[in-house]
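Shown here: the complex without one of its protein chains, the others still in place.
By written order: A and B. Residues from 1 in each chain.
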Amino acid sequence: MRTRLVTVLLAVIAALMVIPGTAAADAQGGENLNGQIRQPTTIEGLEITVYEGFEGDEVIGEATTDSEGKWEVGLPGPGDYRVVLDEGSIPDEYVVPEKPGSELEVSVRPEQERTVVFRLQTPAEAAEESAEASQEATEDEDGGGDAGAGSDEAGEEVPGAEAGASFSDRFFQLTVAGLTFGLIIAISSVGLSLIFGTTRMINFAHGDMVTFGAFMAMMFANMTLFSSLHEVFEGVPVLDFVFNPLVLGLVLAVVLGGALGAGLERFLWRPLRRRNVALIQMFIVTIGFSLVLRHMLLVVFGARRDKYPQFRIQEAWELGPVSITPRDAGILLVAVVVLVLVASMLQFTRMGKAMRAVADNRDLAESSGIDVDRVTLYVWGLGGALSALGGVLYGLNATVHWQMGFHLLLLMFAAVILGGLGTAYGAMVGGLVVGLVAMLSTLWFSPQLMNVWALGIMILVLLVRPQGILGRRERVG
Amino acid sequence: MSSESRTAGEAVRDRMAGVEPAAGVAKPDPILKASGVRRSFGGLTAVDVEHLEVQRGTITALIGPNGAGKSTLFNLLTGFDRVDAGEWSFEGRRLNGLGGHRVARQGMVRTFQLTKALTRLTVLDNMLLAAPGQAGERLLGALYRPVWRRQEEQNRARAMELLARFKLDAKKDDLAGSLSGGQRKLLEMARSLMVNPSMVMLDEPMAGVNPALVQSLLGHITSLRDDGLTVLFVEHDMDVIMGISDWIVVLAQGRVIAEGRPDDIRSNQEVVDAYLGAHHDEPGGTAPGAGEEA
Partner (left out) sequence: MDFWNILVLSLETAVGPIAAVYVLAAIGLNMHFGYTGLLNFGQVGFMLVGAYGVGIGVGTFGLSLWTAVLLSIACATVLALLLGIPTLRLRADYLAITTIAVAEAGRLIYRAEFARPLTGGVYGRQSLAEGFYAANPIPSGRYGLLGVDFTENQLWLMVVTWGLVALALALTASLMHSPWGRVIKGIREDEDAVRSLGKDVFVYKTQSLVLGGVLGGLGGAMLAINQQNITPDQFMPQVTFYLWAMLLLGGAARTFGAVLGPMVLWFLLTAFDETLRALVSADLLPFVDGSDIGALRHAFVGLALVLLIVYRPQGLIGDRKEMLVNVK
């Protein structure tokens, strides 16, 4: 009896200690290791593996540096870990200096997001420096300053942030990045705005539909079926690109995204509307659905930040003051083409005009003979497909992560409010503004705050022009 | 109608006897004066009223084809929409830029075309809510019941009187949402009287009301005038309008095109062209502001 009491007591105490954490923080994952390889330059595609304990061989996680040399591995808890940089993944022109070396031992405190620094050198430098005392093996992220875990968390990565670049260089570079980011936001939020217009519903699950698209493309891009299909056409001029697993993955993700959107409308929202469920209640349902979708994606695909296996390492093109990788140029191109297509669809086709009519005034559209249910179904399909596309582009531009869509959602909200709730073109304009503001703010302010600036612009617009840039003034008391 | 009310009506008409039936004409004792009131939506001019006066103590009807800007004018005058230009005054006080609640506190209370009963409040609470100057409506006052108990009792007594007058007293503890459409109209009218207004603005008080109730509603409207209130109302039914109005204002394409007693209006060619000749239920129409009224 006594032992039982003690057990229960211990369990209770444990629960009391654990619950606060799980209550709020377990989505965050708690501890992690991260870093950015940027000496002498940022290098993408370096493989990093984390093992448990200083001696252990159990792999905790693996990461690959992204286009800015950043990597991150989530940890199961505080403790000792061994971080190993795979020398095989290092390009030939660099070597790992003797100190700190390619294998580091670190201890992690509870809730700590610890930055681990690896350094690379050219062989010549290595020879010079080998005598000198090397810098500290690891440093806490407070030392890191400009790009610690914070900006990662903020969702988007900032290019051209390397110290030393001149202001105008950074300005141009960030403008391009802002355009790219803005177009991605625009593509994702057109659906959000149209859905609001046609159903008066704020779709809180829209961000997770973005994540869904990104993960679907990831799944297809990693399928052996697709890569073996690709091998058949490897080297053939056009088909090489068309059968690239990621390109096929993108198309399939868009189709699936559209199916998800239309399916939701057909099997969830329409029946709920038929039951006269109040709008506020519908908001809550979208929140509930977004929680389900997001965490199912987390369970199925894991919490790692990942890049698509294709189009990873690319030589940047130098275009005047701007350097851009073919990948990012491709994203820009696809985004612009799709937005123009969507705009012409809305402007010139029957269905597009009907969509705008319903978004403008549902009752009026209904009384003038438009099949509102059908239009709503198409809007959801279109919205789902576009958000999936936005997800793939975003994943290609940055990394694929289970919370990417949720972070983007807040910026999408800012975009649709900026442009005018319910207007498709407004969402496009708003998206561009938000993307540019977010990126350009890093010229002067910490990248950790880029989303804060975007949201700040939204609040400013609410104060001075609540109907948004392209919205019509409503009658409000 | 009682003979007493007939005399009240006649007294009003006598005072208006000398007034010439012309658009924008001055009245002997106007309670509401508006000039140059304009409002447009995206390039369409919904309201453009050069001059309009409403005589104290009358039942004035505002008529016009669909989309003539009647509801918009209502919203503008009562502070529920913002004008692009113009000014108007009530009891000699300028109302420009005042929010809806401050217009109501001046004594000009409106109702809505689509009734706005507070559905999940009881009928009695709907009434009590409307009482002005309640100490218990201030956050700190609310916490200490003795501050507002007496006032609440007085308000309750007055609310019950009004409910009895509108034959809603038996329903006092029902949720307002459970009332029929006609009862909601009655409740809304009774509720607006709780504010102690000197003028009530009724936006289509007969819309969607069971014909059996129309007579009773009409009786209530005339009795408001007999109590000394000014009534301005928007209505479509010409029989209703001709039957009870002391004065009629005709709006078309946002402008006042004619004013006068029912007989003047009946014989006014311009009105017949603009309104009576056409099927006034025809949706859309060419008038500006179409669709804004819904």
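Here, a contact is a pair of C-beta atoms (placed from the backbone, for glycine too) under 8 Å apart; a residue touches a chain by one contact, two chains touch by 3 or more.
Keep in mind that this is a model prediction, so the values were computed, not measured.
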item: Absent-chain contact - pick from B:R13, B:R94, B:R145 or B:K167; value: B:R145
item: Touching residue (missing chain; options A:V84, A:M223, A:V251 or A:L272); value: A:L272
item: Absent-chain contact - pick from B:L44, B:L118 or B:M160; value: B:L118
item: Footprint left on chain B by the chain that the document does not show; value: 78, 80, 99-102, 104-105, 109-112, 116-121, 125-126, 128-130, 132, 134-139, 141-143, 145, 148, 152, 175, 177-178, 191-192, 194-195
item: Residues belonging to chain A that touch the chain removed from view; value: 5, 7-9, 11-12, 15-16, 19-28, 76, 111-113, 141-142, 145, 148-150, 153-154, 196, 202, 204, 272, 275-278, 280-285, 287-296, 298-299, 406, 410, 413-414, 417, 421, 446, 448-449, 451-452, 455-456, 458-459, 462-463, 466, 474, 476-477
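Convention: only the chains that are shown with their structure count from here on.
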item: Chain centre separation in whole Å, for chain B relative to chain A (CA means); value: 54
